[in-house]
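One protein chain omitted, others in place.
All chains are identified by letter, namely A, B, C, D and E, in their written order; residue positions are counted from 1 within each chain.
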């Protein structure tokens, strides 16, 4: 189960720019929903919880999420608006850019009843959220804490992806805001840049950063730290390490990634990684499986993973990427 | 000069429905802006005043409005969001439908300085607004009243289109809300349905309704009342009457209108009607010119008039609509 | 629950014709699936059973059907192909036309195990199929009969829509082929034209035809007979009558339907009609509800109902279709 | 064989207008080429002769014409430009409109050698041209007359469609310009409006007009006169009569035509009519066959007939237009 | 002349994936047809022989092939279906993928009469086919052998491209299946990978492989062996060698190819190579000309070559690829 905000995603059609676009592609996305979709595509049982307005946009959003096999029974309808984000892909020297228009969205006004909370947690063994839900604030962060408390009581495994967004809050606000929720977290996912900015992990090596996070937040079981570096304007190098509570550590091989779209890459990692972790696979396998999903996701437009478990396994074990399969 | 809110308009591409759409047409619209565009296309000098956020969506909106020859120097950029509306065209038995997502838009947060007010009114002889600006409230209605006060001081002619929208406020709220601004109005444009709902004009004939409005709001010079009736699912019958302060009255001939898009029809009437009124033409001419523009607009997608003065004159004097001009 | 063939639907993009089309709209459809989707959109619990190949087309089909809230757990994957149909909309004088390419599709090769049959029928109270499943033959008709036998044993209500297709079989073949399955049917849906062609119901009035069908197939509880007549090239008049086992009869009012797309209209009727029948509503209500859904469906492209229960109720009780809801 | 100018046809994409279009549909068309295509689609052997520039636009044009089975071996490449026309469809009250940009096109600069003339006429039994070729002038009209002289020498049947275009020349210029070529014509096709304007056929009845044309141009064998009247903004009534040299006359039944596109309708008539005349069918059959093709063409976008002989026969003998063929 | 199966080619529109595509590009393709088109574009006289169903899809296919100047008089219409293939382009790490739906297509059911065989071979000096026609089997392989026998009798030069497709048959089946037809072949085209897999050419160098094929199939005149290696995810290195019956050998320079689409590259080589071979050019020229066509084809979407002979010559002799020609 994941909880967070689902937004309408609007991107200019074809290779046009927002400033002159006359058409747009409509889709949906949001970090926690992306993770639920990725996990469901990998074969896990996934539930996504949010609040949406009672209109045909929300109907469309629910239909889309449900199409991926995610349990949508707890996507509630209340009066309000749906958050929107506009995304322009990178083009030549111009970087990809996002305009958020998500203030006052339904999920930040939603105060679920205790019965609703019980209902959404029924049968759940794993709960995932991201720092974005804390950043958007309002009722959403209160609801999050009510969920986290119940998770602790019932022994539900909790994972969190830091996902710092500078357009939503400052570094200081984020560092302060995330502290109260980190004590509920079992598995923490963070990129090395955010680890340095928010948690003063100044070590050079990712593994050291993971260990510093263990020291700083003693409740953590697993710490996962990723690193991304630009190779050229369409390729990034990406790798990930993990350290568990026993002091064991693991790392994926480095991947050179062709970036057709970068949005949603980290969520694909989280969803695929968690689907494996939930089924009890070894941490090293989970890292490599997640890394393959992340790599594959960068070739797909949109927030959601459209590929299958089989596709991820092909990439994970592939020697070569050439050829037509015919 | 007109003042009001400019929104991003999102409509599902082709003949798709929002609930399953993967693409959308992006455009801009808002009653007061539509009127400014229509007046500019008819050859009048037009200025549009609003506040927009400081991002590429607002840049796109300004570029679009400017393309029609409207003076955009007073479209201010402030922090905030742009209002959005989603519009689904009618399809068979399903009526056209609008989802507003305009709460908290920049114009409702904008408090212009006195210097800015002076600047926007420099050289202006005519000011137009609609009831929508009152309905959206916030700072917008305060700004409106500051503008109206200055108009009275300087003898600027003020026109208002009632444009009641039930998704924005109730009939009672609208009747109460519009009262304080009506005392500034010289020319009132209203459809007979709204005249009945908001101002208790229960007379059957439109001309009687116009006279009742004169009685009720003694400051008015011209009252314009329009009537629309469905003929079949793609055609409406439309006509308009006017009564001036001297008790003279005029009426257009009735038009049978092929409705490819209904949104913006009334604004095309207002813009064309006012462009003629501003240049001192007789009220009867103004009505017929406006009616021709309204009829032409119903054949055009989008909020804005793309046709020219010459096109309106062709329709105004045409005997027939058949044939290819080649 | 419904059982039948799901096809890939390919229609030329925009207003192009197949002979010169360079683009196409891709969708899915099939009478029994359309009924399940319509019932689910109306709020009923619906399951769709079929066999599809194990490839990404089938993955897409399952995702699409699931998006509407239909239970897709019994859409089986086996080696084989997916049936395809090409549909060209009517254009001016040229009638809409369908090219079937469905021979040898997976469902006609599928021989489910007894366990699979038990699984698909678990919890089912109503089963619907159409004459098309009999027409495509192969294993599909054998599977159908195995399902029908179990329905009789368990008292599951069985409904059938005759849906005669002359491109699939001759009138004689259909009359012979449908006889063995009709003895399992409780509720029969048939248009008056097919009633005359296949079952020699030569009476002029639809109600008499319904009574003749009762006489000819004594096991029937409800007989529903519809009638369609062309008004002009874009409008049809449509009405429906029903007769129950007690000799009571009901009829809907006649509707004048604007035909943006005719494919799937009868399935919308069946799905909406059955969703009401399943929840125990009076036959007259069921007819009118179904008729409203059928009318609404003719304004929507594609096989599937995208509108909601609320939309159908609006049409059912509407006095007028004019206006923009804003 | 037909001879004339082939133009690039540019129309704004979807339902956009030229003034705001960002995309266009590209096609080709020209009256004489349209006739050749229609005749070829109806099963006749057809050759189209023209001159085009030596670039990829001309390559595209030749490929398109060849795709319909027209003999393109005599579409010559010379230095120069291709004529262009922009066509905006009618929309609501705004009539369809054409912008010609055809001055100085290759065909008006082309002076074929005698050998080339011999080559193009080899095996030809029928030659068709229209008044447009005379209107565009330059070398085109000289080439036309050289062709016509050879036709007379060899007994090749010559047909002409008057096709007066007011954007190309005045009524007086056309009346004077067409006189010298009319003496070569065997079969004249003219609408009653052009007959009145250019040839002073003031009689009310079309048949009388046909007889007056026989009197005025004694060399004519067949005279074909058509009549079109607007019914509403999307429908025209259309009929045609013919008078032969023996004083016999024939007329088609009147058709009510749904006008999705009007351009190319007359050419479809001419091509279908001539394909039948060439194969020796009775004049009455030719008229009705041509009328069915014209009616069908009005439902098809673009200059060219995409339907088949079988489609025309269906329309010719149809009782009804309703239904889906499935 | 070439003989084989022509398929409808369906690829998801834009950069969408099949699993979520709502639109598709429609085209046609098939190895032998692609070769005929390429040869015709290069200026050769080309005829393509196949069987297609009698519907508008086949009409579209014939029109498309004819547009390229290929003789389509022997594309026969019989009852049946047209083969289809779905092609998804590579995207990032996901390889391009093909779903074949070609079982039971018309050409595998077609048994031409002797007269039809005589007709298609009239005037033919060269016959080309590929291993795919053997793989699809049914009547197609019997028809192929009847053609090959007649070629031998009349001294028609026969060329074959091995084109092994693992989705159609196993390596063993292919090795066995191709043996009986190889004895009719004069010019064999094979890539080094298939040479190794099917014919046990284990030598490292392509030239040695060509010589081994000469040894193994003594009837061969020319053996052409190509090699492709991935450089990165969008570039391949490609080269080709040939050995003739006199033991002379030739090789092209290696090309670094930007792969916008890989499908149809080998067919472009074959068509261009054979157009030169047919006109008696030296083998070395033929290789280089074919290699230039292959390189150019990788920049073009679709199965068919749209470029011209002049474009190939530009690439063949070019020093640089930079710049805009203006």
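The rule is simple: a residue touches a chain if its C-beta (ideal position, glycine included) is under 8 Å from a C-beta of that chain, and two chains touch if they have at least 3 such contacts.
Being a predicted model, the structure only gives us computed values, none of them experimental.
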Response to the item:
Missing-chain contact among D:41, D:66 or D:81 belongs to D:81
Worksheet entry | Contacting the left-out chain in the complete assembly, out of B:15, B:59, B:116 or B:284 | B:59
Discussion item. Give me the subunit A residues in contact with the hidden chain, please.
Written reply: 14-17, 19-20, 90-98, 100, 165-167, 228-230, 233, 236, 262-263
Practice prompt. Touching the hidden chain in the full complex, which residues of subunit D are there? Just list them.
Written response: 10, 12-13, 17-27, 55-57, 59-60, 63, 81-82, 84, 86, 88, 97, 99, 101, 103-104
Item to complete: With the missing chain put back, which residues of subunit B would touch it? List them for me.
Response: 59, 63-64, 66-69, 308
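Following the convention adopted for this analysis, only the chains that are shown with their structure count from here on.
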Worksheet item: How many hops, at fewest, get you from subunit C to subunit D via touching chains?
Response: 1
Practice prompt. Consider the two chain pairs A-E and A-C; indicate the one with the greater count of contacting C-beta pairs.
Written response: A-E
Fill in: Type of subunit A:subunit B copy interface by residue overlap (half), same or different
same
Response to the item:
Cα centre of subunit A to Cα centre of subunit E, whole Å, reads 46
Practice prompt. Indicate the whole-number Å distance between the mean C-alpha point of subunit A and the mean C-alpha point of subunit D.
Written response: 62
Discussion item. From the mean C-alpha coordinate of subunit D to that of subunit E, what's the distance rounded to whole Å?
Written reply: 41
Practice prompt. Would you please write down the residue numbers of subunit B that are in contact with two or more other chains?
Written response: 14, 17, 19-20, 22, 97
